[in-house]
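A short write-up of the structure that comes next.
The complex appears here minus one protein chain, its other protein chains still in place.
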Amino acid sequence: MTAPLEAAEPAAVQAAAGPGDERPTHRGTLQYALSKAGGALFSIAMVIIGTFFVFRLLPGDPVRNLAQGRNMTPTQLALERHRLGLDKPMLDQFVDFVGKTLRFDLGTSYEYKRPVLDLIGERLGPTLLLAGVGLVIAVSLGLWQGTRAGWRHNSRFDRVSTGVSLVLWSVPTFWLGLLLLMVFGVGIGPIPGIFPTRGIESVDAPDGFAYVLDVASHMVLPCLTLVAVVYAQYLLVMRSSLLEEVSQDYVTVARAKGLRDDEVRRRHAVPNALLPTVTLVFMRIGFVVGGAVTVETIYSWPGLGQLFYEAIRVPDFTLMQGTFMLITVAVILMNTLADVVYRMLDPRVRSA
Amino acid sequence: MSAVATGSVAWSRRRLAFDRFWRDFRQHRGGMVGLLALVVAVVLALVAPLFIDDSVTSVVSGTSDDFAPPSLAAPFGTDESGRSVLLMVWWGSRTSLLIGFLAALLSIVIGMVVGIAAGHFRGWLGATLMRITDWFLVLPSLITAMVLAAILGGSTFTIIVAIGVTTWATTARLIRAQTLAVEARPYIERSKALGGGHWHITTRHVLPNVAPLLLASTTLEVASAIVTESTLAFLGVSANKTSWGTMLRASYDFGAATAGAWWYIIIPGLCILAVVMAFTLCGRALEAVLNPRLRKAG
Amino acid sequence: QEPAAGKKVLRVGATQAVDSMNPFLAVRLVSTSIHRWMYGFLTVPDSKTLQPSPDLAESWTSSDDGLTWTFKIRQAKWSDGQPITADDAAWTLNKIMTDDAAKTANGPAVENYESVTANGQDLVIKLKAPQASILENPIPIMPKHVWEKVTDLANYEADTYPTVSSGPYIAVEHKKDQYVKLQANPNYWRGKPKIDELQVIFYDNPQAAIAGLKKGDIDLIGRLAPPEFQAIQNDPNIVAWNNQGRRAAYLEVNPGATTTDNKPVGDGHPALKDVKVRQALHYAIDKQKLVDEVQSGLAKPADGSIVPPMYKDFFWEATGDTKVTYDPAKANKILDDAGYKKGADGVRTMPDGKKKLEFRFTIHADTPIEDKLGEYLTGFFKEIGVTLTTVKLDSSKFSEETGVTGNYDIAISGWSVNPDPEEVLATHLCSRRPTPKGEGGGTESFYCDPTFEKLYQEQLKELDRTKRADLIKQMQERLYTEAPIIAIYYTNDLEGYRKDRITSITSIPEENGLLYGGSGYWPFYTVDTVAAPAGGSASGGGSNTGLILGVVGGVVVLGLVAFLVTRRRKSAADERE
Amino acid sequence: MLEARDLHVEFPSRGRAARAVDGVDLAIGEGEIVALVGESGCGKTTLARTLLGLERPTSGSVLYGGTALEYGSKALKAYRREVQLVLQDPMGSLNPRQTVYEAVAEGPRIHGLAGEQEIVASALSRAGLRPPERFFLRYPHELSGGQRQRVVIAGALALEPKVLIADEPVASLDASVRGEILALLLRLRDELGLSALVVTHDLGLAWNIADRVAVMYLGRIVESGPVEQVLTAPRHPYTQALLSVLPESPERVVLTGEPPDPTRIPGGCRFHARCQVLASGRAAEAGVDGRCRTEPLSVLPAVPTAQAACHYAAVTD
Partner (left out) sequence: MALLELDDVSVTYRIAAGEVPAVRGVSLTLDAGTALGVAGESGSGKSTLAMALLRLLPRDARVGGRILLDGDDVLAMKWGRLRAVRWAEASIVFQGAQHGLNPVQRIGDQIAEPLLVHGLAKPDSARGRVAELLEQVGLPAWRARSYPHELSGGQRQRIMIAMALACSPRLIIADEPTTALDVMVQAQVLTLIKELLAERGISLIMISHDLSVLADVCDRLAVMYAGRVVEHGPSREVFHDPKHPYSAALAAAFPTVGDPVSRLAPKGLGGDPPDPMDLPPGCSFHPRCPVALDECPTLDVKLWPAGPERRAACVHVRPEQAEPAETTLEVS
């Protein structure tokens, strides 16, 4: 999809391993977390400011934009403009915007006539479910295959799994989604369309465990699509970071100690190789969210991605702005968490 | 002796370097396949105007039946307006590749300048650049590109800008790390001791050492830019000329799937897949050949 | 739960999600349709003639000056058993007149209302000026006893179920972006509908929706695009519904945009101010070809103006000399005669020789079909020495440029017309032009013509339907000959439903009408479906097999993976050190 | 020729100041080879880098030819034509993407010298790579370790410097090649009158080539003087310990205690915490133990004669 493969290494990893890179000094973890939180706050502030100005870049009259060509009388327009505070000077608008955002008031969607925050609240659950399950599967699959591939470097398993993941990586998400929908949702030739193609549950959804099954069956195709595109990077990173560890002396020492092959892998190589991958899992949340937008659109999954797509298609700028800010802030927080988690996992970075 | 000889010294050095590189690169089967596919794709896109022109994308000239299955006249079938999918894909490759290359170029140039500057200059400048990079790095790039394209309108230019502006941070990060690594090498110290200034060190030592990485990263970046473009087109924020992405969007809009016109969906998709694969394979091979850190791991 | 045996369920697919279940706020077609099924209106279009016929208003009278209307509200009950009174209607209308939030959906409809009062079952509406279209009031009447408790209408979601309704159906469940479930209203004054339950299921992806129809996940889907329609045309289980529609597609030709104070605005091409040029363009368009190529034949070439033939009463069709047929030669001649000479490059210039006849064609960015249209028009106009280049704008920019700033030459537009065409005609009034301050009034053409204005005022006052229809036809003729807009075709209403599920359904109008998206509730009131058989159900069939197979498949895959993992581990354990 | 005067260099480190060089007076005379020895982390490299102007002293100054070094980019560039650097790791000091020719030509190019190719050829042959043309197109990885170090030296020689500062020039080379490089340094001194500061932790090396030796401990020079004198009759306990751990020395003094940390320089004699003389009680016998613990020693002046910064040595002499 969008980010180059393996290109970005987590900041913490580079800090720990990169030659010439300044190591974080040994401060307390709390202090570290606080400084990270400060950085996150700064980033969030930049997002808020950036959003304000980018959305003011919009060509044309914002009220008109909001009205999307629906008929409005001049008085209605003036009213609307006043309601949105667009008749105030830019600085006041900015102060207003920041104030509201800080109070979690993301404005009212023009399309839905409802507070953006409420809309987001409703869609959050399905997205968390889809992205969460997808991420868990992608991570386990990617790490597992990456470990095997890296450990048996150049074996057939390695070549096949790396090849498959590269192909899936190169596939545009939406295209894969459409194909899967056609093949497994609608059915082609002898393959019956066995999976639901829309939504998160059937209209006549049953109760109890059957409901869980119902939702699970609805999740099969969206999850499959998401996992297919996302897992490659975990595989590749795990693979290359394991390859790096394999050539380290301590692995040879472990073998010299008389450990079995799988013990060497599980006890020594994998825990070390996991470190950069763990951060990557968090780092790529934004990427997963990006994938979710397409997947949710194709499978009518009532999540944030769909809401965002809707907002773009209409276009409903308040909604777009709100969704964008929320997603971005969430991603920033995830990254901050990644940094902190990394620090806790790696004794080299963790304070003594 | 001197001028000529120096020239030839430089020249033969370059040849030598290239020969060495080529020998290594040839070892990578995947990379060779990718390179071949890439050359074919680029050459085809370049020579396209010799054989066809914009009219292949014109609905007025689409004379065959709508959604006609592959036939001799239209080997990949026709689209909803009776245009040959083959010719469309061929012509569309120009837009897709152009966007891919330009967006990657933009992204790489920003990433390179910021990355090298952030790595080379310690102190507030480097720190500020790093903060900005980090900020861009965590922005979900597809989402941001969608917002930018939606706001600025989806022309080819804006799509390029939207992709370039949202993806450079990864490159910058990579280049900075590499710059730091290079600058920690004793030869930088030696160069300083010889009297080399900032410009000398960044252009003579840092740049040549990050250039291979940049090349590899550009290749990968092009691949992702092509996919992003198609995704943006699919999500309807791109108002581009015919590209593979807009073709897929049209196939979706015009219900090719339900109409059973599989070729209309499969062909442009496969083109994206093939070219992106080609770039990715090439990029990985380049990375493996050129980045010594990965070289040992293979 | 499985639908109970014998239960009749209709599942309608929609490619739009409900924006709001609050009728004061909802504007999307899917929402207004659902509200039409849930709430009574004063009048409803007659299923045959589409004339206003009694709904909640049993009968009505008007004063001689046409300014006071008295509606007699039917003795009927809300679904919660409360009587429906004129108070409910008065409250609803007054709410819209007084509450800004309530204006969102139907504000313009009450613009002309002076006052609304209730007196027992009598509803009295006083108008500011005569208005013939008052009978076509688009406002659902809400139960006052429920809604008067709502304080903040702007943020009220109306998500308490079951709803208190007066129409054939009661909404019982709404999952946002997923579906709306409605049940037959036993208290409905016409009698309970034949089916028990109506579901509106939302698909983000139209292809998935078509697939759903083919698979049997849904029973009916409306508003299809031509290719989607073609995809279901040959399905033996599906009735492909292809009938005249309520939409007219037309070109807006910038006749010299001005603001309400008659100051020129925008950068429209000066040549287009010349009615001759506009007419010549009209002659140069091969509408039949457009229908065939752009709409796959699923439309009707427009030989009239903006009222589609579906509305027989108001439809006007050009005949004889006025009729413009595809005739490039004639178009060329008109232009030649008017002094627009062809240059060396085959492109005409203005009579003063300065400016070439190079026009922009403004379309929406995300509508490929318009792109296609543009290409054909470019071809047609090339024949008469006119260059056309397509400009794509996103929808907000589009409405800005074509409705306010006037920065366009020719633009695409279209309008889904209600049974009363007053509103669409009004979009060509002088008063709809933007104000000098640049605030748009919703003009569709920047047209400002005294004759047209006069006719409009007359039809407003004319309460005799036939006479009024005549006036309306004259207005259309004016638009046709003056050509500030050029109607190109009336798109067909394309829908599909499963014949194995729907046993009967009546369209509106009954003859060649619409099923989904039409005005009134007739199709969905009259629809009858196959009852769910005892035991397993036809309706849930698709998704249930999917469910079971899916689960089984998943378990098998997991099992396989687990097996492979353990096997691999065993074999790998001693393979190397 | 080249002189450090009361040089101090500090680095911020974990919120404290690491006094890497903490008051050094050192002079290198014309045609003289001075060896700077000391254990790891005592500030040898920092001192060398400061002498080259790669690091700015916190206080004190570097004098070249009697004038204080200026840190403007012009002045530095001019200075670096005269004073050159050879680093420990010859592989690392060559850009792997540059040929030998380019590596050697880099200096002349920076300084815009004419006749680049002749300069390169003569520098290479002076460094013992003959015939030079054969090496022009080689890449560093195609050379052996000794050859690489010769290329680095040639790169320095190309600017015809007056002073060469060599930071552990043979530490990463094979034992067998080591002698060759050292012999080259000696020969250059003889042929070109080059002065050199050789930084090393290897006393044998100092013995091999240096005229004078300065022993550094924790940022300060604790003993200096002619090689024969200092290495055969060391007066400072630290020098004695260093000499004692050489394999062939009869009895071994292994210093205890934490390795020196420049952020926490102890008061009194900076060596007292690890001093074997103090620990064995000999200092107490001499009655200087109190001074060792509390009284800081003054900076040794930059004179060629043997001297040691030690209370015990001062009283026992």
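By letter and in written order, the chains are A, B, C and D; residue numbering begins at 1 in each of them.
Operating definition for what follows: a contact is a pair of C-beta atoms (placed from the backbone, for glycine too) under 8 Å apart; a residue touches a chain by one contact, two chains touch by 3 or more.
Everything numeric in this text was worked out from a predicted model, so none of it was measured.
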item: Which of D:L186, D:A273, D:A286 or D:V299 contacts the chain that the document leaves out; value: D:L186
item: Touch with the omitted chain, as defined above, among D:T45, D:S93, D:Q117 or D:Q147; value: D:Q147
item: Which residue of A:E122, A:D214 or A:D346 touches the chain not shown here; value: A:D346
item: Touching residues on chain D - with respect to the absent chain; value: 39-40, 144-147, 174-183, 186, 201-205, 207-209, 227-228, 231-232, 241-243, 245-248, 252, 254-255, 259
item: Residue numbers in chain A that touch the chain omitted from display; value: 248-250, 252-260, 263, 267-268, 271-272, 275, 345-348, 352
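FYI, only the chains that are shown with their structure count from here on.
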item: Chain pair, B-C or A-B, that carries the greater number of C-beta contacts; value: A-B
item: Geometric centre distance via CA averages, chain D-chain A, whole Å; value: 54
item: Chain B-chain D separation of Cα centroids, rounded to whole Å; value: 49
item: Residues within chain B bordering two or more other chains; value: 150, 153, 236, 252, 257
item: Chain A, residues touching no fewer than two other chains; value: 59, 178, 181-182, 186, 297, 309, 313, 315
item: Partner chain C, residues of chain B touching it in the complex; value: 58-60, 66-67, 80-81, 150, 153-154, 236, 239, 249-250, 252-260
item: Residues on chain C engaged by chain B in the complex (per definition of touch); value: 206-207, 210-211, 214, 225, 227-228, 230-232, 293-294, 296, 365-366, 368-369, 371-372, 375-376, 378-379, 392-394, 397
item: Chain B residues within the chain A interface of the complex; value: 131, 134-135, 137-148, 150-153, 166-167, 169-171, 173-174, 177, 180-181, 183-184, 217, 220-221, 223-224, 227-228, 230-231, 234-237, 245, 248, 252, 257, 265, 269, 272-273, 276-277, 280-281, 283-284, 294, 296-298
